[in-house]
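The complex appears here minus one protein chain, its other protein chains still in place.
What follows is chain A.
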Amino acid sequence: MLSRIAESLYWIGRYVERAEDTARILDVHLHRMLADPWVDEETACRSLLGVMGVSPIEQPVSAARVVGLLGLDEHNPSSVVGALAAARENARGARETVSSEMWETLNATWHGLPDARRRVEQQGVHAFFRWVRERCSVLAGLTDATMSRDEGWLFLVLGRSVERVDMTARLLSTHVRAGGSIPSWLTLLRSCGAWETYLRTYRGSLDDRHAAEFLLLDRLFPRSVFAALSTAESCLAELEPDPSRAGVATDAQRIVGRSRTNLEFRGADELMADLGTVLAGLERTCSQVNDAVSRRYFRQTSAVLWLSEAVA
């Protein structure tokens, strides 16, 4: 597979996941701010912006402003609209590789974006975020149903998993930053679509330890950090057909594996006690994996050499 195409697929995976997760996070946070009379809007918004990597802003920050920056800013590839546009642009450059149905879904979604702002004004932000979640789900379904499980698939799933680890870590950081009060664990679980599953798993006992354990360590819930790291790990393993005699073959495998075991073999109590450091470590992991994957698969170019005998 062409390196350029592999890179596009990896980024399609990342951007679509980013769009979906950002929509989820915003939706739940904004709802929470409206529903809870004790929330200080300014503080909650600033905390959210900080976690999502938006540099601090001088002016007062409102919920509407957060929607503008993280939801609708088309020039920011980390906003919902920007990420969807970036995913579409990547798919356009890899059009002979992604299935027609995937392309058409991304393209039609992109064509629907100019309506997003109108939708927000007319029907409220929730309708917009819901639409985004639906479009991402349609895409995930078509990816699952129409893409052959070859290298391209591995790169797309790898990108999706890396982004998921990153976004879930950021989501948990919103809790840590706000001093554990806002947003509640309930909010976080809802953001991840994990609320019902959590209730069934722990029979309704809602406490910090169990909630953190669930989002960080659950083996079965697909949006947990552990599950996403494991998926990334197996993608990387499949991309390297020849396992090395000792340890693993690539930097990326090493980084992901270390991060996964670091979670797995520390108990939930220990993780909770040191949550801020653990989450910062996960964000670092994502950026390191990204670099390692780029170096190994996307940028492997032999430098052009001008030799006299080659020209003759």
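In this section, a contact is a pair of C-beta atoms (placed from the backbone, for glycine too) under 8 Å apart; a residue touches a chain by one contact, two chains touch by 3 or more; residues count from 1.
As a working rule, contacts and distances are computed from a predicted model.
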| item | value |
| --- | --- |
| Name of the absent chain as recorded in UniProt (options "CRISPR-associated protein, Csh1 family", "Phenazine antibiotic biosynthesis protein", "HEAT repeat domain-containing protein" or "Circularly permuted ATP-grasp type 2 domain-containing protein") | "Circularly permuted ATP-grasp type 2 domain-containing protein" |
| In chain A, positions touching the absent partner | 1-6, 89, 92-93, 95-96, 100, 103-104, 107-108, 111, 151, 239, 297-298, 300-302, 304-305, 310-311 |
